[in-house]
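Here the complex is missing one protein chain, while the rest keep their positions.
Entry: chain A
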C-alpha cells in the first residue's frame, strides 16, 4: 500500500532530515499553493509526471519559474522529438500512489515507483529551501537540497540535478546528454486504453489526444473483444457512435466480471463464517 503523509514525515524525522512543515487547505495547482506558502522564504516547485512511448515514467521537479520544454527534454533523453507526454491520471494512482495535483519527488518512497526516473532542477541547489508536497495536497514541506539528497539516498536513489532550461544540440555527433536518466525498466500498468486525458495541472499544449486512431492501432488495448470492435469496418459502420459501442462492450464485460467477483467474495465470507461456527467452542459454564 502507498505511504501516507504521516508515515513519510515520520521517516524524515527518523532520518534526522530537517524540514519545515506548512499545513493549508487542499491545493491542486502551484498558483493555489503560492497563496498559502508563497511567503515562507522557500521556493515553490512544479512537478510533472511524464511518460514516454515505451511505458517508462519520469518525475521532473523544477522551480516554479524554470521553463520546462518537453520537446527539448525528450530529445535530451534520447526519446526523439515527441517522445514525452504527461502521464495519464491512472498512472498517478497506480505508480506514484498520490492524488491529483500531488506529484512530488517523495512519491519515490513507494515500491511501485521504483522504476520512475527523477530529474531535479539544478536551480534547487541555490535555494534556501524548496517546497514539495509530502504525499498529500494539504501540506507542503520545505527543505534544502542537502536534506532532499539525504532522503533520496536513504531510498536508494541517486539525486540527478539537471539544467532544465539548457537546450544543447542533439545530433549524430552530440549524443543526448540525459540519456543516462532513462529508466532501464518500463512499467506495465493494468489494462486501460491509451490516450487517456492528461492530468489536470498540465499547462503544456498537446495535440488533442487522438483517441480513435491510437485505439485502432490498439496495442495497449489488451482485451481482444474490444480490439475486434475497433476495426476499420466497425469504425465506418458505427462512425461517431464507435465510442459508445466500445464503452458499452467494456461496461458489460466489467460488470459481469464484477458480479463474478462479488459472488466469489460472498461465498468465501460465508465459508469462513461457517467454518468458524462449526469449530466454535461453546462457552464454559
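General remarks:
In this section, a contact is a pair of C-beta atoms (placed from the backbone, for glycine too) under 8 Å apart; a residue touches a chain by one contact, two chains touch by 3 or more; residues count from 1.
The definition used in the following text is that contacts and distances are computed from a predicted model.
The complex includes a chain that is not drawn, and of the options "histidine kinase", "Tryptophan--tRNA ligase, cytoplasmic", "Auxin-responsive protein" or "Exosome component 7" the UniProt name matching it is "Tryptophan--tRNA ligase, cytoplasmic". Among the residues A:126, A:247 or A:268, only A:268 touches the chain that is left out of the figure. Of the residues in chain A, those that touch the hidden partner chain are 224-225, 228, 249, 252, 257, 259-260, 263-264, 266-268, 270-272, 274-275, 278.
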